[in-house]
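Of the protein chains in this complex, one is absent; all others appear in place.
Should a chain be cited, it is by its letter among A, B and C, assigned in written order, with residues numbered from 1 in that chain.
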Amino acid sequence: MAQDKSEDAEKLIGKEFKVLDHGFVRLVDFMGDDGAIVQAARVSYGKGTKKVSRDRELIRYLLGHQHTSPFEMVEFKFHVKLPIFVARQWIRHRTANVNEYSGRYSVMKEEFYQPEPGQIRLQSDINKQGRSEQQFPADLQEDFLNHSSDIQKRVYEKYNHYITAGLARELARINLPLSLYTEWYWKIDLHNLLHFLRLRMDPHAQYEIRQYAIVMAEIVKAICPISWEAFEDYILNAQRFSATELRILKATLSGFTRDKSALVAAGLSTLEADEFLDKLEKIRDL
Amino acid sequence: MAQDKSEDAEKLIGKEFKVLDHGFVRLVDFMGDDGAIVQAARVSYGKGTKKVSRDRELIRYLLGHQHTSPFEMVEFKFHVKLPIFVARQWIRHRTANVNEYSGRYSVMKEEFYQPEPGQIRLQSDINKQGRSEQQFPADLQEDFLNHSSDIQKRVYEKYNHYITAGLARELARINLPLSLYTEWYWKIDLHNLLHFLRLRMDPHAQYEIRQYAIVMAEIVKAICPISWEAFEDYILNAQRFSATELRILKATLSGFTRDKSALVAAGLSTLEADEFLDKLEKIRDL
Amino acid sequence: MAQDKSEDAEKLIGKEFKVLDHGFVRLVDFMGDDGAIVQAARVSYGKGTKKVSRDRELIRYLLGHQHTSPFEMVEFKFHVKLPIFVARQWIRHRTANVNEYSGRYSVMKEEFYQPEPGQIRLQSDINKQGRSEQQFPADLQEDFLNHSSDIQKRVYEKYNHYITAGLARELARINLPLSLYTEWYWKIDLHNLLHFLRLRMDPHAQYEIRQYAIVMAEIVKAICPISWEAFEDYILNAQRFSATELRILKATLSGFTRDKSALVAAGLSTLEADEFLDKLEKIRDL
Partner (left out) sequence: MAQDKSEDAEKLIGKEFKVLDHGFVRLVDFMGDDGAIVQAARVSYGKGTKKVSRDRELIRYLLGHQHTSPFEMVEFKFHVKLPIFVARQWIRHRTANVNEYSGRYSVMKEEFYQPEPGQIRLQSDINKQGRSEQQFPADLQEDFLNHSSDIQKRVYEKYNHYITAGLARELARINLPLSLYTEWYWKIDLHNLLHFLRLRMDPHAQYEIRQYAIVMAEIVKAICPISWEAFEDYILNAQRFSATELRILKATLSGFTRDKSALVAAGLSTLEADEFLDKLEKIRDL
């Protein structure tokens, strides 16, 4: 029965994967796997899917052609503990369900993010939004960490003090820093999760959110290995060339082999080989 | 473990519930139940939920106060077979995932909806969008059913003929009637499903889609009995009075008891009794 | 032409409405008004809307019967400056578009929220998520404000220092407090905006976000006065009674007049009077 979770996948449920200094990702539950994608697609395409009979080939076809709806039939629910500045990037993904710990209802715990020294780096000149490969001078790294722990401690003490004195929690918290940890339940379907992972595993994403994405990618890979492989091939490690770029490559690619059997030998299915030749043909027409 | 489905709920999976003459609803899978709502809410409200310690009370509180996000943590996946005119109403609910049988990929099956004679009724004068209680004259009922089966048969024969002759399926189908059955996988979270059910179980909804809603309601009730009971009390059988209506009721309600123990004896929790008195107070202020 | 904005409404565009100590709401643009709702509804209901011929009556009917889609045909775009802890509540409304100032791309400005002394209040015992009516002792109010400005100043100085020293902006910011101001463009349709306003104008919403909601409500009222009036009557000042509450009220309401002309004299339309009597009838059946 499609609804039985494989034993290996089941083992992942409830396991806490550490992320950063105090954070974690924990798979709370999931519904469906590669089989559920195939199951939904076969309803959708009916007898039309018979030819593409093997599951792997079907999943690759769907993902490669952006038939995304069958991937929405798989659902993941995570429990995540993360610094607020990471949560603020994460929440931008709207097609998901979230239940966050509330600082209005409950007292925030004294847990703050401190970067590893090696991650305390200079502003990148190339990537306007990120850090470079070059580390902050060692003394400034130390200074930054000292300042951080000092501020975090001092602000939390005061927070605690005001809470004890009866101040409304919703007000007492307003000076807590963005490095404070929060937690939430987060539920999302596989299609939207892959979109999240593509953006958040990207080298341009902030290092801290990337650590969460990397852990979640491993979970997805364990539960939906065929989808993950297709995602790596068609999306994560693919390259899109703009029309201008293609025009530039045109001359170089013009002599490229049209030998289909060579393409199949190189790892494409016959269907993919046809489509590859079709792409090259389109470049020729630019 | 929260992820273990209760045996009774599990038994529902895969079972085909007949709807209308050829339709059905089949629960393909689900994730979570009443326990998952409580689980998510407790993360959200932390220690704040301790006082509202019992699950039933918490779920009622959440639903009564429109804290809807914990209800999004439960997910249902259905396989549904339904006439196209019903599908066209259904698809208007956008916060759901769907994989429909495609008439471009596959040949449509010869299955059409025919209403039961008793449902063939006159246009309602009151409900501008629906049918009245009064039946169509018996001879016209028969005429309508004969016409329907005649057209359905004739159009399908021609459809089949053109398909056999090689016509593109996407074109051959364009004269098939809205009474044709289609099918789909439909996945939705509990919050949005309850919204769907509220609208589609309503007497103003078309009779045919109501039959589907009624069957799905039974499934929800079996899997999330506490949520369902709260939904019936706070939403389905509740009444909203507009400000103008409340002003009209004001005098009548002005003498109503403020005796809390009487309210508790009548079935409200003490929290609910407070809130009820608060509503009456607000009416007095109008 | 429906697309011409009324002069009064036009005047609102670009005007900055102050909120809290450093925040604002500014209407950047809007599309449609009450007329656009009527326009869309008439396509939807075709000749069926002829009877409900006057615009006001139609809009009231739509809103009162939760025919929400015509209200999605009006769109508002705001520029808002707000403390981060307010932004974190706000962003939970997912059916909206947002472009926020990015602390990874740009240096955050030195602007922090400080509550007015009168708003520095004790935790409420009744409302687990909010503040009570009772003020924090005067000396503690002062202490809180001093601590806030001290921390805000000190943390910003350090932030500035590290930025100048070349630290990546995405890291330098992590200890900035939740009271820091951010800003964004926020676009939403009228249906979802009314939902936002209902939740965020509610006394249970945090005082600070309520100030924004109040200002935006004035803007909506100026642009869509008929919709706003209907919203106040049917939603904001309405009361929903649960089935249990209705059973309790049953005896009291049993003798209520069924005199339709009295109801019309009291302010209901004849259609509304019918529906009101229908609600009372349903209570009788409970």
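Going forward, a contact is a pair of C-beta atoms (placed from the backbone, for glycine too) under 8 Å apart; a residue touches a chain by one contact, two chains touch by 3 or more.
Just so it is clear, the model here is predicted, and its values are computed rather than measured.
Asker: Which is it among C:100, C:143, C:229 or C:275 that touches the chain not included here?
Answerer: Checking the options C:100, C:143, C:229 or C:275, the one contacting the hidden chain is C:100.
Asker: Could you list which residues of chain B touch the chain missing from the display?
Answerer: With respect to the unshown chain, the touching residues of chain B are 83-85, 88, 91-92, 94-95, 98, 102-105, 113, 115, 119-124, 128-132, 136-137, 140, 144, 147-148, 151-152, 154-155, 158, 162-163, 165-171, 173-179, 206.
Asker: Tell me, which residues in chain C touch the chain that this view leaves out?
Answerer: With respect to the unshown chain, the touching residues of chain C are 1-3, 13-14, 28-32, 36, 39-41, 43-49, 69-70, 72-73, 75, 77, 79, 97-102, 105-107, 183-185, 187, 189.
Asker: Where does chain A touch the missing chain, residue by residue?
Answerer: Its contact residues with the unshown chain are 45, 48, 51, 64, 66, 128-129, 199, 232-234, 236-249, 252-253, 255-256, 263, 266-268, 272, 276, 279, 282-283, 286.
Heads up, the rule we're going with is that only the chains that are shown with their structure count from here on.
Asker: When the Cα trace of chain B is superposed on that of chain C, what is the rotation angle, expressed as a multiple of 5 degrees?
Answerer: 180
Asker: When the C-alpha atoms of chain A and chain C are each averaged to a single point, how far apart are the two points in Å?
Answerer: 32
Asker: Taking each chain's centre as its mean C-alpha position, how far apart are chain B and chain C in Å?
Answerer: The separation of the two C-alpha centroids amounts to 28 Å.
Asker: Quick check on chain C: which residues sit in contact with 2+ other chains?
Answerer: Residues 128-129.
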